[in-house]
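Quick one: the structure is below, questions incoming.
Only one protein chain is missing from this complex, and each of the others stays in its spot.
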Amino acid sequence: MKKSTLLRAGAIAVSLAFVTAACGSDSEGSVSEDTVVTEDTAAAAVDGVTCDGVSIAFFGALSGDAGNLGKNIRAGADLAVSEFNTANPGCQVGLVDFDSQGDPAQAPALAQKAIDDASILGIVGPAFSGESKAANPLFDAAGLAIITPSATNADLNDNNWKVFHRALAGDDKQGPAIATYIQKTLAAAKVGVIDDASEYGKGLADIVKTTLGAAVVASDSIDPKAADFSAAVSKMKEAAPDAIFYGGYYAEAGKLAKQLRDAGVTATLVFGDGVKDNGFIEAAGPAADGSIITCTCADGASNAEFAAAYTAKFPGETPQTYGAEAYDAAKAFLAAIAAGKTDRAGVLEFLGTYDAAGVTKQIKWDETGEVAGNAVYAYKVEAGAIAVIGLIE
Amino acid sequence: MRDWLIYRTFWDLTVTGVALGSIYALVALGYTLVYGVLRLINFAHSEIFMIGTFASLITATNVLGLPMLEAGDYPYRTGFQLVLILLACLLGSMVLSGAGAVALERAAYRPLRGSGDQFGAVVLAFVTAFVVGLVFFDTPKSNLIFGIIGTGPIAWMYLNIFRRGRQAPRLAFLISAIGASTAITEAVAIWGPRDREQYQTPRVLEKKTLFQLFGTDIRIDYVIVIIGALLMMTALLLFVNRTRLGRGVRAVAQDVETAKILGVNVDFVILITFLLGGVMAGGAAMMFTLVYDQSKFNIGFLLGVKSFTAAVLGGIGNLKGALLGGIVLGLAENYGSALFGGEWKDVIAFVLLLVVLMFRPTGLLGESLAKARV
Amino acid sequence: MSDNLLELDHVTMQFGGVTALDDVTFAIRRGEILGLIGPNGAGKTTCFNVMTGVYAATSGGVHFDGAPLAGLKRFQITKRGIARTFQNIRLFPDMTAIENVMVGADANHRTSVGGALLGLPRHHREEAEGRNTAMELLTFMGIADRAGDAARNLPYGYQRRLEIARALATKPQLLCLDEPAAGFTPAEKVELMDLIRKIRAQGYTVLLIEHDMSLVMGVTDRIVVLDFGKVIATGTPSEVQDNPAVVAAYLGVPDDDA
Partner (left out) sequence: MSLSESLRSVTSGTRSVSRLGEALAKQSRSVRWSFGAICILALYLLPWWPNVPVLGWIVETPGTSFPSVLTDQVVIFVLVALGLNVVVGLAGLLDLGYVGFYAVGAYTVAILSSQHANLPWLLCMPIAVLVSMLAGVILGTPTLRLRGDYLAIVTLGFGEIIRITANNLHWLGDSRGISNIATPPSIGPLKFGVLDAKPYYFLGFTTILIVIFLLRRLENSRVGRSWNAIREDEDAAELMGVDTFKFKLWAFAIGAAIGGLAGSLYAGKVQFINPNNFPLQLSILFLAAVVLGGAGNMWGAVVGGALVAWMPERFRGFADKRVFVFGVALVLVMVFRPQGLIPRKIRKERWLESWKPSTGTALGSKE
């Protein structure tokens, strides 16, 4: 029973993979055409692809403090690869892990190892912005294509890395969208902004602050390693804003939300994609209720096919943040392999013309590696779960 | 704008600062006691605190059966039941932290003093066998069994090596402490049910405002923390100054050799010192979970560093200094964060320490546990 | 130039409420062996510590070779020409005997980081000079056979002598010995007395704190007696021996207790 579900889901996914492959060569193909082509190519492709000794790699934290996030991302890539391998007995693609622990100090040596492994044709990752900056120059020099499913830092694409791609919009898209949401949808006149002084959190908070301008009545930074945020809480309590945006990760967001509510702050809490994790709800408890979370990531769970395939491969689990993006990223590489690209230059070139419907969005990159479209989704915490509200206009 | 804010929020910051400072102070006591007696920075004391927060969690959920969250709401309790739960958690924290501190002393420090005993040998042997087992086994259970089987012969061997031990250099104690700290933290992170994620302790105390002071809400949890810290502090001072064992602690703090000649059982006194420090850290841990209701494997590290800073600020080895240092540090961090922004919090703490040491090289109240009665 | 090498001028030293030295005045003449005696807690070692800069006197001053010592750091006082040993041996335990002495000899050297890094001629000259000084002193003290051993591994008598050798290596004018015979057998004490005389014969001035009366009486030229931080007698050994105040202090005559 389970197995058949798996197979069915696999077949669907594989067909999707081959759509993308077909589209790769046919760069003019539109979305509607794709869906039409799907049915035809799926059957034809099963015996079509042969390859030997090729693999793609996952680069990101699998252990250490950020390990859980990395495991979720890797799962998406893993799903795509195993679907591909099931469908192509003649082309078994490997998935090699590079566990950076999210540490920029370890990243260059791992990147070097990935580069030295000639079978690796593409990298899903690096997962974080810091390690991206440390590792990407190496990938760039080696001409090894990367698609990051999660590093959203705004200035990553300013580095003229020709190998750089990302499967979701950057914080330069997310920040203004958050500001818009706060001002338009929440209609907040007074806004408080807090960040965790990290690259991601402060970067996002700064964009939000700049966009909101005079509406920001109070702002502060917290030390994410500390347990007590009373200085920031007192400040917010005094300024009594209508909404508070926090730029940072979910663990601290949970503690902060709780302390804000305990102090009697009633403002609507707004967070960025770093908070989109069940850990936030667990940490904040009832204090999380009604919080708004934005993400440039799509909700993988709301794509029924993808969610079903995911649960089939990882029983009892549902797609987590960035899992769907990682799936799309891996699919792009697999499409390249399916199109007969077996060297890095070929894969890189292929990505430049890639244009296919992914689980999350239409995947097509501009010259800087930014994915087309500025989709930023809003989510809301309701009854102990993060539910998607929709796109932020 | 900032000046206006700090004026209006001054009393708010004072209350939270004193509450956080009280927790610093209780943890600082452990550093100060051990330092006063052994001249050792007990780097692993932060993990004793961490164990305490988990003890509170285990007592509340596993022993008392409280749920972490009740239908999306906190499992508030009131009246007699509330007091009982809080006391049980306090007891659990104190017992486990105290036991942890004692075990730490006997396994990681005592062998370095050249007087390692069976207990230390067994603990070290078990850990050794366990680590070796990691090479062969993947599941914690089989590893555990392997560890227990391996313990016997290795412990016997260790005991023999202990017998010819002599006092190690002080740096060795520090590194052993760092090693123990790393091992404890990582063990919780690896084999804890939630890995490296945060744990939530059930919130049984509703954080009601008791009264207002200078326009600031005074919450019940802060009041409990401040009063609790003062009570524990007083009890410790009474113990050290009024009891025979306390005199022993002071004697060893003053001069180990003389104390030995006078017939004080130095190893036992050191054990008591660690126990006291652990119990205080356990109390601090329970109060910590009361205010912040959460815990994590690495929660002790930064808090430990801060508490040690507080101990030095007040004058290391000085019990009252630990209290003063903790509260001064808690307040300085709060006021400083409000003035300069929270991202500078730790800078403020350390600059304060530097400035104080510049003018008072042995801290605010001077050092010496031996003179704690002054 | 005055005849006195070192003068204590109305030195008072208080710790909190306790007066350890009370208006102490005495002088050490060039080339003599002066004994500083007194019952336990009389302030002898405190007196030493004030002289060598460990404590700054509460009031009064110390003059050495005609110049005040106030405000000088300890190592500067050593370089001026006062060297000392310690009541409880304080060698550098993990360094060899020869290194211990060379640290003393280094007081007269000037090579620092730059010179050592570049291997300047002065560095080599001073190293050679230090080794020679150190070996000769060890030979002089009769402990050269253990020159290469760690100080902690030397027998007790050797350690005491090594401390003297280390102090002498600083080329002092005044050598201060703090109970050098503590723990010695009578035979060793006799040897030590010879040694002190030999040191004096080389032109050093010696200040000796000692408990053992026979040693003090046998070797010193003059004696200063301290009791409760006050100088109660000064004179030759025989004068001091007959001084009733000294006898009272040592024997604890009841009316002195008041």
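Order as written gives the chain letters A, B and C; numbering starts at 1 within each chain.
Throughout what follows, a contact is a pair of C-beta atoms (placed from the backbone, for glycine too) under 8 Å apart; a residue touches a chain by one contact, two chains touch by 3 or more.
This structure is a prediction, so every number in the text was calculated from the model and none was measured.
Touch, as defined at the top, links the missing chain to these shown chains in the whole complex: A, B, C.
Per the touch definition above, the residue from C:8, C:47, C:62 or C:91 contacting the chain not shown is C:91. Remark: the omitted chain is touched by one listed residue; of B:150, B:278 or B:336 this is B:150. In the complete complex, the hidden chain is touched by one of B:19, B:41, B:85 or B:103, namely B:41.
Mapped onto chain B, contacts with the missing chain fall at residues 35, 39, 41, 107-108, 111-112, 116, 124-125, 127-129, 131-132, 134, 150, 154, 157-158, 161, 168-169, 171-176, 178-187, 189-190, 305, 308-309, 312, 316, 343-344, 346-347, 349-351, 353-354, 357-358, 361-362. Contact between chain A and the absent chain runs through residues 62-64, 67, 98-99, 103-106, 108-113, 115-116, 130, 133-134, 137-138, 140-142, 153, 155, 159, 197-199, 202-203, 221.
Summarising the interface, chain C meets the missing chain with residues 52, 54, 73-75, 78-79, 83-84, 86, 90-96, 98-99, 102-104, 106-109, 111-113, 115-117, 119, 123, 126-127, 130-137, 139-140, 147-150, 166-171, 202-204.
Simple rule for what comes next: only the chains that are shown with their structure count from here on.
The touch graph of the protein chains shown belongs to none of the named shapes. This structure's chain pair with the greatest number of C-beta contacts is A-B. Mean C-alpha positions place chain A and chain B at a centre distance of 39 Å.
If each chain is reduced to the centroid of its CA atoms, chain B and chain C end up 47 Å from each other. If you average the CA atoms of chain A and of chain C, the two centres end up 76 Å from each other.
Residues of chain B touching chain A in their complex: 5, 8-9, 12-13, 16-17, 20, 69, 72-74, 195-198, 200, 203, 207, 217, 219, 288, 291-294, 296, 298-299, 301-303, 333-334, 337-338, 341-343, 345-346.
Considering their complex, residues 64-65, 67-68, 197, 218, 220-223, 225-235, 237-239, 251, 254-255, 258-259, 262-264, 279, 282-283, 285-286, 289, 383-384 of chain A touch chain B.
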